[in-house]
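Below: one structure in structure tokens.
Every protein chain of the complex appears in place save one, which is left out.
Chain lettering (A, B and C) follows the sequence in which the chains are written, and residue indices restart at 1 in each chain.
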């Protein structure tokens, strides 16, 4: 162990948990009913369906990111400066998500052009979050000195045949953005929700959540 | 212990604590006095009574859910993918509660029709939270491999005679919603407050907080 | 140790930390400059002095409560249902403080009558917080089975001669409220700030922060 700086993971996990928890909870502040709408409250509440969909989409998106983050840090015992910076950028992008969420929900009351811009903006943010998450996982997998228990006689850390799997979520976001711009904006919005639901379903260790060459503590 | 994926509970508890703490604290942001009301500030503050009642109701509701969540996770040592997903849905519903809370508080300045819609909306959200909590407790009780210390010689995990007790809160919410729609909206609002107070009173291990067939660590 | 229900303190501390941290941080959201004020931004920023004072007062007030809470729970190993309920009521009152803080800051732009109502409202909330804190400390001191290490050969838990000290903060709040109503509202606002500063200064174990008959872990 040379003198290169590194930290234990517990406070980084606590700080990240705080940021994810707040980002996920602030989303509801964007949903509002104007006072004059209380004359027809049932209709007003039903008319808010884009806001509810946006809320659920972003909640599950941040939730999936939190699970992937949790899975990554379960393997780690130390964090080095590179990983610390990647984590800060990931939190920066995740904490930004409530803004495109609000834009996307509001755009559904406006023109199709606004919808197109809004879904591209949202998708771009989600794509950046995914790429930063992927960068953190890839970097961590390349640094066995950061992991808790370097598995004795384990397979070498890079397992190329799994690489394509890890790009699934990023590819889905890229496709959805293109579909939203060139075909139909609401197709992209639906895709974001499906990607987030998929993120919850693959939680069992397959797909985006696997950390190549590392086994859980 | 086969290869099925599972996690220790500590970070899930920390993340859930964060979401509950924020959901419970954001409630106060919905209470506002307009600048022109400062000429008669005492009256304006008193006129906000529906907002205070809504704040207390939702605070104690989320507080009861937090206590029940805490009781559940005290018994657990591991979380599997199913429980992780149920927990994420529970947090999604709990973090949504500030919105129906604000709607209910505002509706008391509007028509009785608005009150009716608002209390049904609030009750529906509270009912969903309760059912998701109940689902998590029931699922956890059926999976002894997730608990901390499988009690030796303990009673079998399902104790049918207690089942009715666990449906008390959900039934009270359902009755209150019906009373709010068909009889008098404010009856439902009062019932939500009473259910939340009851949630704090039964904290000692009886009623909604018991986990069938499991003993505390 | 009979079957009466009790919990370890760690998650209650984590949840309380979350609520205190959010209540203390939300305070800044109440400070705003209107767009038309940007023509004379320096003056507009200086004119916000009541908001800054209210921010500092409430920050230090919640900070003192957090320190007292921290001191209390350092002594405790378990929490029983009574203490859990007292804690939830304490959090309910502390999370409410951003509202009277905003009212007090805004009232300084309005009439003296508004100031009078606002400082009484603020002081009343601070007084309730203090009384709930005091109730929790008193109750905890009466239950040696909840403390971490029942001090062998320690003095009996009640030390009457110290009782007056513990009522100092509550008495100061009561006096300040009366002074604010009957003499001059801004006197009360200044007193709240001084009480909060005092709360930070007596942190070394004297005054409000002592737990009768208990020694730190």
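Simple rule for what comes next: contacts are C-beta pairs under 8 Å (C-beta built on N, C-alpha and C of every residue); 3 or more make two chains touch, one makes a residue touch a chain.
Treat the numbers as computed from the prediction; the structure is a model and nothing was measured.
Visitor: Write down which of C:25, C:113 or C:138 is the residue touching the left-out chain.
Guide: Within the whole complex, the residue contacting the unshown chain is C:25.
Visitor: For the chain left off this view, which of C:59, C:78, C:139 or C:184 is in contact with it?
Guide: In the full complex, the listed residue that touches the missing chain is C:59.
Visitor: Pick out the residues on chain C that sit against the missing chain.
Guide: On the side of chain C, residues 13-14, 17-18, 20-22, 24-29, 31, 33, 35, 38-39, 41-42, 45, 55-56, 59-60, 63, 66-67, 70-71, 73-74, 200-201, 203-205, 216 touch the unshown chain.
Visitor: Given the full complex, what residues of chain A touch the hidden partner chain?
Guide: 4-5, 7-8, 11-12, 14-15, 18-19, 21-23, 26, 29, 81, 84-85, 88, 91-92, 95-96, 98-99, 103, 106-107, 109-111, 113-114, 117-118, 121
As a working rule, only the chains that are shown with their structure count from here on.
Visitor: Kindly work out which chain lies most centrally, taking the average of its C-alpha atoms as its position.
Guide: Centroid comparison flags B as closest.
Visitor: Of all chains present, which has the mean Cα position farthest from that of chain C?
Guide: Checked the centroid distances; the maximum from chain C is A.
Visitor: Hey, what angle do you get rotating chain A onto chain B on C-alpha, to the nearest 5 degrees?
Guide: So the angle, rounded to a multiple of 5, is 90 degrees.
Visitor: For chain A and chain C, what's the span in angstrom between their mean Cα positions?
Guide: 37
Visitor: Please tell me the distance, in whole Å, between the geometric centres of chain B and chain C computed from their C-alpha atoms.
Guide: 26
Visitor: Going through chain B residue by residue, note those that touch at least 2 other chains and give them in order.
Guide: Those would be 14, 18, 21-22, 26, 29.
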